[in-house]
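With one protein chain removed, the remaining protein chains of the complex are shown where they sit.
Naming follows writing order (A, B and C), and every chain is counted from residue 1.
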Amino acid sequence: MLKVSEIDAGYGFLQVLWGVSLEVHEGEFVALVGPNGAGKSTTLRTIAGLIEPMAGEISINGDPIGGMPANLVIKEKGISYISESLNLFSDMSVEENLLLGAYTIRDKAQQKESLAFVYDLFHRLAERKSQLAGTLSGGERKMLAIARGIMSNPDLLLVDEPSLGLAPNLTHDVFQALLKLRDQGVTILLVEQNVNTTLHITDRGYVIEKGQIIMEGASKKLLNNKHVQAAYLGI
Amino acid sequence: MSTILEVRELTKRFGGLVAVNDVSFKIEKGEIFGLIGPNGAGKTTLLNCIAGTHAPNDGVVSFLGKKMTGYNADVLCRAGMSRTFQISQPFPRLTAIENVMVATIFGNQRSNIFNPEQWANEMLEYVEFPMPPETLACNLNTVQLKRLDLARALASEPELLLLDELAAGLTEGELHELMQIIRKIRDNGVTVLIIEHIMRVIMGLCDRVMVLHYGRKIAEGTPQSVAKDPKVTEAYLGEETLAA
Amino acid sequence: MTQNSSVKYTYEEQEPIERIKRLAKKFGISPVGLLSLVILLILPFIPPFNQEHLLRWLVGAALIAAQTIAFDFTTGYINVVNFGFAAFLGVGGYTSALLAVNFGISPWIGIFLGVIPSAVLGFLTGILTLRLRGIFAALMSWFVGLALLGLTRNLTELTRGPLGLNAPTFLETASNRPYFYIIVAMMMVTYLTLRWITNAHYGLAFRAIGQNIDAARASGINPTYYRVFNFTLQCAFAGWLGGFYAHYYGILTPALMATSHTVEVLAISYVGGRGSIWGGAFTAFPFVFLIEFLRSNLTELPGLHLILYGLLLILVMIFYPGGVAQVYDTIRDRITNRSPQNQSAAAD
Partner (left out) sequence: MAETALKKRSPFIEFVSKATSSAGLTIIFTIIIAIVATVVAGPFTLLNAIVTGGMWALLAAGLSLVFGVMNLVNFAHGEFFMIGGLTAYYVFTPISAYLKENPSPFLTALAPFAGIIAATIVGALVGIVLEKLVFYQLRKRTKEQWVMNSFLLTVGISVIIINGVQIIWGTNYKGITSYWDAKPLEVLGVFISVDRIVVFGIAMVTMAIFWYFLQRTTTGRAIRAVSQDETGAQMVGIDLNRIQVLTLALSSALAAMAGASLLFMFPSYPTVGLKPLYIAWYVVILVGLGNVAGALVGGFIVALLQTLTGYFIGVTWDDVIPTAFVMLILLIRPSGLFGSEVKGVHEQ
């Protein structure tokens, strides 16, 4: 479904990615793990169209999307991106945030449907729908960001470090939510620094270091890999 | 050993939010003191209150036996307390060496440095800065910027060094290097207060650790004793984090 | 730290030539700069520049050049645009002129006395803008300028308001040449002083504050002191140059203090290149000549020169934010084979 081939990308002078390639198939839950600064977030931002790749190609279902502005990627290709800093509209209510998530859907009935689906999935958000997003707790904010991401009915969900800044028990909740979405048939590409948990819940994984993919394979296999164990699991 | 930093009943509020709630502790000269807690526990706020970035609403910070609450960061820096930032704060349009020179010239007034440029160079070498010193700071990546921050903090020859999540995002090898550097700094007589998420760094480096949770101090002691404290495990050290 | 104390206590003696070079560098004197100065100094004797009306343009250009130097000292270093700059010029000019008119104080002394109120007001503005960053500081200084302008307009008993205040000139002569040398001397004093300060450690502190105030504090810099110092000095120089304006043109109106005058200085200073000190001064001469030429030849289009200011400002801001100074740096780097990426860029 998503195919990234040999992309180079970066910010200004600074090149971060060097020939990164990866693939995500329909219905898969894929992890991209590695240390901070390795280029995980940059990869996602490039796929989402927030950064223009310097070289290489990104395609969805065979159509190239490289260099398309983010709003078009979301509108036409059915991708949703949830950034690590969440980028919520903090002076708007939860419901307004969600409605903006469905900005690309102009059909009111469909918007309502999405809203009902999301509220059903995250009861907490339904309880707080008129509260300002800025006043939510850390965990609720993550939920809201994910919920906003799925409001547009995406085929592919890109999630950047949902565990960032959360206490372990809340991280657990967020991962559970992602698993639930996977069960609903949403394809997910998850970027995480918390290698252990991530590889436990995903199907397949890529390991990125210093801007290059150094390893890929089934998550279970990666967990048993010597390098991964030494570098990330501290075993 | 004598006390270098003493914090008594420190409270900091933002509007209705109590970020740091009645926290007291002491740091002895020459030790590495760890400050841990889940995100949002108020660690950085506490650090900012100590370093003079925020004025606390209540409480006293004494540094080297003198009451230092309410002084600005620059005064504290010149008095011998330097810090790094959670998100690196470089001077983007100055070169790496000029960045360090700023702290050498303006922060280091207790000893005379005739050649700040050479001194700054030595600081960069000391922290094993991986890039040419003439590189503009805006062209450095996160990891390099953290090193630069450290070099700048050291350039003022501090008595007490406050490190805010210096290890975030490092690979195993870099982590190891960094821990060596911090040990070296301590062996040169600098007291270190370190905020860190990566438990291995805390466990491997710190002589004593304090745990904050929702702005309150919930435990203090050796890393081993703190890790065993049920309150801490419950609040913070979920089983996975302990494993990592 | 106690490691390696050799750095701290060594001081190497230098060769005499090296020392002269160092001294020149300290004041920002380069061979190219010296050459330009020599050309400037003999210019009033070279036709066609020996004609009075062209000499008048030269004086005007040098006055603007000196102003851009003072302007860039704040804008290019601590990164605060003093949008009320012209008002401080006016304060100095009016003080000197009023002292001459009411107390018969010689303009030669008056222009130095005019520095005092300008510097004091600059000091106060510096304090006012202290808690504000970037754009708010610019707005605040603009408001200060507007208030000063309003006062000058309204205190008609003192300033004669829009009617204009006649100030005695420096000299009896009708020739512009001596004035040219006076203003070039004043420009050089402004340049050398400000360049010396910015090349010393102060310049580093200014740039540090301008780029990241939190990091500057954490590095031991007291931003209050340096910002207020910078503002005071800039306004002091503005007042001094205002004094020259008063005693050269012989008439002062509140229009001198209007925002459009600040925009004029700002535009030239930006086209010249921020953070270079000399860029604006260098640009001022051809620029003012072009403008004056247009003004004298296209009298039916009264505001054309101002449109040009606006247009150039926009074009430079969008397409070449480094300005003339960056052009020079690029050329010099080509010649000396230095990689431009490692240069700390003149502007950002």
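Please note the rule applied: a residue touches a chain if its C-beta (ideal position, glycine included) is under 8 Å from a C-beta of that chain, and two chains touch if they have at least 3 such contacts.
Note that this is a predicted model, so its numbers are computed, not measured.
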- Touching the left-out chain: which of A:G10, A:G101 or A:G205? A:G101
- Where C:I17, C:I46, C:A174 or C:I318 are the choices, the one touching the absent chain is C:I318
- Kindly note down the residues of chain A that lie in touch with the hidden chain. 48, 50, 69-72, 74-75, 80-83, 86-92, 96, 99-101, 103-104, 137-138, 148-149, 151-152
- Message: By the contact criterion defined above, which parts of chain C meet the unshown chain? Give residue numbers in ascending order.
- Response: 79, 81, 128, 131-136, 138-140, 143-144, 146-147, 150-151, 153-154, 210-213, 259-260, 263, 266-267, 270, 301-304, 306-307, 309-311, 313-314, 317-319, 321, 348
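The rule we apply is simple: only the chains that are shown with their structure count from here on.
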- Whole-angstrom distance, CA centroid of chain A to CA centroid of chain C, is 52
- Between chain A and chain B, the Cα-mean centres are separated in Å by 32
- Length of the line joining the C-alpha centres of chain B and chain C, rounded to whole Å: 42
- Each of the following residues of chain C touches two or more other chains, namely 341
- Note on the structure: chain B touches at least 2 other chains through residues 139
- Complex contacts: residues of chain C adjacent to chain B: 1-4, 7-11, 201, 204-205, 207-208, 211-212, 214-223, 341-342, 344-345, 348
- Item | For the chain B and chain C complex, residues of the former touching the latter | 51-53, 72-75, 77-78, 82-83, 85, 89-95, 98, 101-103, 105-109, 111-115, 118-119, 122, 126, 132, 134-136, 139, 152-157, 185, 188-190
